[in-house]
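Then we have subunit A:
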Amino acid sequence: MTQLPLLEQAILVLAALTLLASFSMLAQSRLTSAIHSFAWQGVMVAAATALVAAVGHAHHLYLSALLTFSLKGLLIPWMLHRLVRRLNMEREVENIAHPALVVLAGALLVILAYWIALPIERLELASTRNIIAISLAIVLLGLWLMIARRQVVTQVLGFMSMENGLFLAAVASTRGMPLVVELGIAFDVLVAAVLFGVFFFHIHESIESLDTGKLTRLTEEEPA
Partner candidate 1 sequence: MSIAPLTLPGMAILASLASALIALGSGRAPWLMRGLCLPLLALAGVLAAGAGVGVLNTGGAALTSLPLGLPGHPWMIALDRLSGLFMLLIGLVVIAVSVYAPGYLREYEHGEDSLPALGFFSGVFIAAMMAVVLAADAFGFMVCWELMSLSSYFLVAFQHQHSANRRAAFLYLLMAHIGGLSILLGYAVLASHGGGLGFEAMRDAALTPAWATLAFALAFLGFGMKAGLVPVHAWLPEAHPVAPSHISALMSGVMLKVAVYGFVRFCFDLLGNIQTSWGVTVLVVGAVSALLGVLLALMQTDLKRMLAYSSVENVGIIFIGLGLSMVFAASGAPTLAALALVAALFHSLNHALFKGLMFLGAGSVIHATHQRNMEQLGGLLRRMPWTGLFVLFGALALSSLPPLNGFASEWLTFQAALQAWSLHNGLLRSLIPITAAMLALTGALAAACFVRAYGISFLGLARGKSARKARETGWGMRAALGLLAVLCLLLGVLPTPVIQWIEGIPRELLGTGLPHATQHGWLWLTPVSPATASYAPLWLALGLALAWGLTALLLRRGAVRKITRGNAWDCGFGTRNARTQYTATAFSQPFGRVFGMLFQVDAGLREDEGGGTPRYLSQVSDHFWGWLYAPVARATLLGGRLASHLQSGHLRHYLGWTLATLLLLLWMIS
Partner candidate 2 sequence: MNEQVTGYWLATLLQPLVLLLAAPLLVGWIKRIKSRLQNRRGPAVMQPLRDLRKLFAKQPVVAKTASPLFRAAPYVVFASTLLAVTSVPLWSIWLPSTTVADVIVLVGLLGLGRFFLALAGMDVGTAFGGMGSSREMLVSALAEPAMLMAVFTLAMSAHSTNLSSIVAFNLDAGVVLRPSYLFALLGLILVAIAETGRIPVDNPATHLELTMIHEAMILEYSGRHLALMEWAAQLKLALYGLLIANLFFPWGLAERFTPLEGLGALALVGGKLLLLGALLAVAETTLAKMRLFRAPQFLNLAFLLTLLGLLSNVILESGL
């Protein structure tokens, strides 16, 4: 039983790497590389899940690890890639207004997440629990990514990375949800991904781009 702490540390490291991936998504201005870092995030979450499964001998977690890997690590990135290529936007570079500020705000969010999670930390529970803070940070970063970026693709990435954060939290803090729930969630994510795919085309054909900044038909501010 000496390798347990080691494993747990490994989980922590993976969690940290997941967080890092979120940051890299935040900082990446090129779509394709952002998608890559998202793929990496998915892989790491899957790995973390597998580790937790190993630590807790929770066998259904292996299944969900597999699901995560195939969905978040392979399927969705591949779909996004394909879409980007179809809409030939590989070279698309989204110029962020103040990249430094965006990342800085992200860092603040992380601190905030830790601060919020403090009361949970104080529960004096096993070390894996403080992964909650990290995953919360990932969730917030995902949301922040959607706010900071205007590209539809990046928004999808943000959305999915939020899912990653949630998943990490679920797995690491509670040894995973009941299987039904896991499956349900996975199913929803899949459908969501498909829908995203559908919408890319609709949006693209309605505004000739994937810039959400142009999606402002429905407003109540009368044109000045």
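Basically, contacts are C-beta pairs under 8 Å (C-beta built on N, C-alpha and C of every residue); 3 or more make two chains touch, one makes a residue touch a chain; residues count from 1.
The candidates were selected such that all candidates are chains of the complex that A comes from, given by their letters.
All figures in this text were calculated on a predicted structure; none of them were measured in a lab.
Q: Pick from 1 or 2: which one touches subunit A in this complex?
A: Of the listed options 1 or 2, subunit A touches just 1.
Q: Flag every residue of subunit A that touches candidate 1 in the complex, lowest number first.
A: 112, 115-116, 118-119, 140, 143-144, 146-148, 150, 155, 212-213, 215-221
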